[in-house]
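Heads up, one of the protein chains got dropped from this complex, but the rest are sitting where they should.
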Amino acid sequence: MLGQLETTYVQYLSPEGKLSVAGHAVWNQLSAEMKISFYRWMSFVRMFDRRSVILQRQGRIGTYAALEGQEAAQVGSALALSKEDWIFPSYREHGVAMIAGMPLSQIFLYWMGRVEGCKPPEGVRLLPPSVPIATQIPHAVGAAWASKLKKETSVAVAYFGDGATSEGDFHEACNFAGVFRVPAILFCQNNGYAISVPFSRQSASPTVAEKAKAYNFPGIRVDGNDVLAVYDVMKQAIERARAGEGPTLIEAVTYRKGPHTTADDATRYRPASEVEEWVKHKDPLTRYTRLLKAEGLLSDAEEREWEAECKAQIDSAIKEAESSVPAPPEHLFAHVYAKLTPNELRQQQQLRKRGGRR
Amino acid sequence: MLGQLETTYVQYLSPEGKLSVAGHAVWNQLSAEMKISFYRWMSFVRMFDRRSVILQRQGRIGTYAALEGQEAAQVGSALALSKEDWIFPSYREHGVAMIAGMPLSQIFLYWMGRVEGCKPPEGVRLLPPSVPIATQIPHAVGAAWASKLKKETSVAVAYFGDGATSEGDFHEACNFAGVFRVPAILFCQNNGYAISVPFSRQSASPTVAEKAKAYNFPGIRVDGNDVLAVYDVMKQAIERARAGEGPTLIEAVTYRKGPHTTADDATRYRPASEVEEWVKHKDPLTRYTRLLKAEGLLSDAEEREWEAECKAQIDSAIKEAESSVPAPPEHLFAHVYAKLTPNELRQQQQLRKRGGRR
Amino acid sequence: MKQLTMVQAICDGLRVALDQDPSVLILGEDVGKNGGVFRATEGLWNEFGDDRVIDTPLAEAGIIGTSIGLAVNGFKPVAEIQFMGFIYPAFEQIVTHAARLRTRTQGAFPASLVIRAPYGGGIRAPELHCDSTESLFVHIPGLKVVTPATPKDAKGLLLAAIQDPDPVIYLEPMKLYRSIKEEVPEGWYEVPIGKARKVREGEDITLIAWGTMVPVAEGAAKELEKKGVSCDLIDLRSLYPLDEETIIQSVKKTGRVVIVHEAPKTAGLGAELTALINEHAFLYLEAPVTRVTGYDAPVPMFALEDDFRPSVSRVSEAVQQVLAF
Partner (left out) sequence: MKQLTMVQAICDGLRVALDQDPSVLILGEDVGKNGGVFRATEGLWNEFGDDRVIDTPLAEAGIIGTSIGLAVNGFKPVAEIQFMGFIYPAFEQIVTHAARLRTRTQGAFPASLVIRAPYGGGIRAPELHCDSTESLFVHIPGLKVVTPATPKDAKGLLLAAIQDPDPVIYLEPMKLYRSIKEEVPEGWYEVPIGKARKVREGEDITLIAWGTMVPVAEGAAKELEKKGVSCDLIDLRSLYPLDEETIIQSVKKTGRVVIVHEAPKTAGLGAELTALINEHAFLYLEAPVTRVTGYDAPVPMFALEDDFRPSVSRVSEAVQQVLAF
């Protein structure tokens, strides 16, 4: 698998929902539970995402980065990870965050501009979304390095976009990862655009995967809309990492169906035909649903049931987030230091005295 | 040539002073003047360099970065450039600077800690040594980009070391160079060490040249102690650049015979046997002198004559530098802005009033 | 004259510069086809083409580093950093090279360029988009730092920055991009760097603000006027060089000062202004120079940003305290 040409990619499930020969082999190894799990999470993530876009329009959350179209890349990779593994996401990995164990209500809080939403529950090794592009990649490499130094088997994964590969931090992180052979997975969702800038203006090399050669570790290109392929490629990379064989760069080729964020207008820079191609013909959820249905693992009724269940969970998370008591203004001093200095204590006191008056 | 394996390199002249078949072809194309020129410059640069080390020991200049061992890489590449080309050096490219037209006395002034030594004569497109590692590479890419935008044929070259390839600036510069296909030459002198850190701790990929793949332009590895090979590889890269075919990364494999700078003790981190191998068997000047002598182009007497000539020039440059009137303290405000603000004018006035009193 | 918002005025300034000065280039992330995430470069790519309005890879050090090379070789780059919070990857290129190249080359190869960056909070932007760390740049000799508070100043200062032979950090208060419209002259005009703007003349106290905080200070001044307090309000516009004369004259007149900035207090520009006033008008001061600023905490996510940013009431209260001193 690792020897493929970078400009092609690993694909097990065609857009029509047909398994390839290699795909069959992978499929047959999966438990029924796992098979349905891919579907459930992708569907859940999509419903969450669509709902979030609506919440933004309603003014109930702030600017939101939708992920629709990238569900397979996120769900496939995240389901391959264990509780012990570390995750360093960008701002678009809500799907990953949920699977890692971040409560939905926390995710909503984050997009409501509430820092409380950044904090994962005890035991969830998930960092808050990294907004400055590529900066989280060295963190993942450092965390993976720590696992190695402690002789633990946990791996660390950094999620980032195609645009991130242009930043110096991507390079320095890859270089450290290669030199110290750390158990890191550098997971790039190449959705073809960094806001409006197409990958061709981002990189002269036609793929992200081939960039791994400069660091002497495998770079794998996978159909990011094929949840089975993503899962399998990720699984193998994780196994290699746990076995002490070092890092892997994964390029999941995908597409965001909507704008960059709710503040963006993607029609300014993307041809309608291109969008249509991805939306109509390459959708990750449709494709996988077709397979499940063809295999008799999912009925229309079960689909409706699951969607209702998702809706209920999302509704309840929204309720929870919206009814969560806002932190008082002086909370902006919470955790600035382990112990505030006299200067901050004084300022916090001043702020507290205002009693919410602005 | 561009299709070689990166772990081998282009070599025309063996350490024993023998030309390869390809080397013969290159040799036969060179004018007699050019042939002697390689020798003269390498010898000149070496004498300058050794003298500088002595001057540092005598306390007549500050900490100095010697280049001995890297003469072929510098002379071969610099002689391939034209007056119109831009040069963005690091702190070790005195050889390049001289060939570019920087007066020796200026170079001495620089190492005497005098900023006047930074300024090239009118028409010399040479920037001052870039001390912060890798930061000059994007400058070269920008200057090359400007040439392209102006539809000029000048190219820009950045000189840097193997250590520099780890910096984000190297990556970002290469990436811009590739994306905009600018006429830049990224010339890496891989001398095996970044101060004490060996290249194996700097990079998991065994060569610098192969890193060019990530940016989709050629990366060429050349014996950096073979002045003919360096010259030819550089020449070809320049031609490609002038023809609009974009950037080239050149890795000149070489070795600094001495410590990193006069403040460094290289015996702490380099095995004596390794140093000996390079000093005794791979010296760039010895090798080329052997060839010239074998070809009957250089006699012992001519050698002595040339060395005397060099010594005279170096002596006179030292004299010039040492007798150059030191800039007064207030000179530290010269050129901070095109026109000083009232604040700096006031401070400059205060400084001037001190009349050199500290 | 047309009524323009600040972001329109900036766009107009860029258009005029591209049109009149062939050495001007615009480069940055999403500045081309997309016209900038705030539409500050809207239409320019269509009008001037891909060689003059350039979408770059996502790499701030690369943008500034190549801009320096472009400047050395004859262009006048106007580089956009998408948000000031993302200027830090380019910090080395700015601090070590852009600021020092004129000195280091003794005038031979100055890095004559402009760096535009939207800054400050107040628009519910996502995390880390809202820094206002202007004092970091003011501390670096060799840089100039400016920020407008009105559409007219925005265009004039921008053209002055483009005309200026030195590297200029041009900070754009996001919050004011669309909040005010005013008549903006057509064509090329400059608002000189180094000159503050007197927003209001007053006798009782000097208010000093810039960029995002000018309307806040102005709001306070209006409120205070009703209470019989007359404020001398200075919009600095130029953060380096400072218009010492205007500042000191005002302080000598009023004897009392409140400085308003959005950045955290400690080592913010308010500190330098305080020191400057202390140095040049010590005997005129009737009360301590007082700072109303962001708090010494990371800029919070937007739920608390209005508590972090100085408000009209915080400024008014500070003025009253200073007057009561």
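Lettered A, B and C in written order, each chain numbered from 1.
Following the convention adopted for this analysis, contacts are C-beta pairs under 8 Å (C-beta built on N, C-alpha and C of every residue); 3 or more make two chains touch, one makes a residue touch a chain.
Just so we're clear, the structure is a prediction, and the values are computed from it rather than from any experiment.
Asker: If I'm reading the header right, one chain is hidden. Which shown chains does it touch across the whole complex?
Answerer: Touched by the chain not displayed, across the whole complex: A, B, C.
Asker: Which one, B:A164, B:V233 or B:L291, makes contact with the chain that was left out?
Answerer: If we include the chain that is not displayed, B:A164 is the one touching it.
Asker: Of the listed residues C:Y119, C:W210 or C:Y240, which contacts the missing chain in the full complex?
Answerer: Missing-chain contact among the listed residues: C:Y240.
Asker: If the hidden chain were put back, which of C:K33, C:R100 or C:K175 would touch it?
Answerer: Checking the options C:K33, C:R100 or C:K175, the one contacting the hidden chain is C:R100.
Asker: Looking at B:K18, B:R60 or B:R201, which makes contact with the chain not pictured?
Answerer: That would be B:R201, which touches the missing chain.
Asker: Need a quick check: the contact residues on chain B for the chain that isn't drawn.
Answerer: So the residues of chain B touching the missing chain come out as 62-63, 91, 110, 112-115, 129, 131-134, 163-164, 166-169, 194-197, 201-203, 261, 263-264, 268-269, 326-327, 329, 331-333, 336, 343-344, 347-348, 351, 354, 356-358.
Asker: Residue by residue, what part of chain A touches the chain that was omitted?
Answerer: 86, 88, 115-116, 118-120, 127-128, 132, 135, 137-147, 149-150, 156, 168-169, 172-173, 175-176, 179, 334-338, 341-344
Asker: Suppose we count only contacts with the excluded chain; which residues of chain C make the list?
Answerer: Output for chain C: 61, 85, 88-89, 91-92, 95-96, 99-100, 103-104, 127-128, 133, 135-136, 138-142, 240, 263-264, 266-272, 274-275, 278-279, 282, 285, 287-291, 295-298.
The definition used in the following text is that only the chains that are shown with their structure count from here on.
Asker: Give the label of the chain whose average Cα location is farthest from that of chain C.
Answerer: Chain centre farthest from chain C's centre: B.
Asker: Compute the distance, rounded to whole Å, between the mean C-alpha positions of chain B and chain C.
Answerer: From the centre of chain B to the centre of chain C is 40 Å.
Asker: Rounded to the nearest whole Å, what is the centre-to-centre distance of chain A and chain C, using the mean of the C-alpha atoms as each centre?
Answerer: 36
Asker: Which integer distance in Å separates the CA centroid of chain A from that of chain B?
Answerer: Each chain's C-alpha centroid was found; their separation is 45 Å.
Asker: At which residue positions does chain A touch at least two other chains?
Answerer: 166-169, 201-203
Asker: Quick one: which residues in chain C touch 2 or more of the other chains?
Answerer: Where chain C meets two or more other chains at a single residue, that happens at 56-57, 59, 61-62, 89.
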